[in-house]
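Below: the structure, in structure tokens.
Note that this complex is displayed minus one protein chain, with the remaining chains in position.
After this line comes chain A, so read on.
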């Protein structure tokens, strides 16, 4: 296998470079997926039927916690990738593990939030608004859940095999995914919650 030493580890093989480009294009598709959800959300946001509207059910505290936790996790995974670049496997693994813990914390708060919505009469089937709200949030949450499992698998591989071009490539791609989830959350925070509470 050809390994290009002048490149960072994750870019050092031909297949690694292809994987990263492929993943960027996949993120393009994900952008379209969330854009469609947001467009549908804006279409249905005022169509509350007999159910509650956003301003009636949104609570700022759990949302702030979620935002804080997820934004921090984006920062820690950045530190993790930096540690990977300088070849510090232990630091890299620690930062990735912190990221996953923060992700799990985010998910925990989100599950609390969903239970709360159902409790106050804003379940999935109540109106077009609640359907699209819970679907949009749920799709993001599902992505985070998937990311948690993915991240654990990668950590196990890094632990077992060390920082090789392959594991570095996987970790880097995972970090792209994680940052992307954060970007989506910023849109959810701004245009679903803040706009909804105003």
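Everything that follows uses one rule, which is that a contact is a pair of C-beta atoms (placed from the backbone, for glycine too) under 8 Å apart; a residue touches a chain by one contact, two chains touch by 3 or more; residues count from 1.
Throughout what follows, contacts and distances are computed from a predicted model.
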item: Protein name as given in UniProt for the chain not displayed, "CRISPR-associated endoribonuclease Cas2", "Lactate utilization protein C", "Dihydroorotase" or "Quinol oxidase subunit 1"; value: "Quinol oxidase subunit 1"
item: Candidate in contact with the missing chain, chosen from A:3, A:64 or A:153; value: A:153
item: Candidate in contact with the missing chain, chosen from A:3, A:21 or A:120; value: A:21
item: Contact residue for the chain not shown (choose from A:104, A:128 or A:176); value: A:128
item: Listed residues A:12, A:48, A:73 or A:99, member touching the removed chain; value: A:48
item: Contacts of chain A with the absent chain, listed as residue ranges; value: 1, 17-19, 21-22, 25-26, 28-30, 32-33, 36-37, 40, 43-44, 47-51, 124-132, 135, 149, 153-154, 157, 170
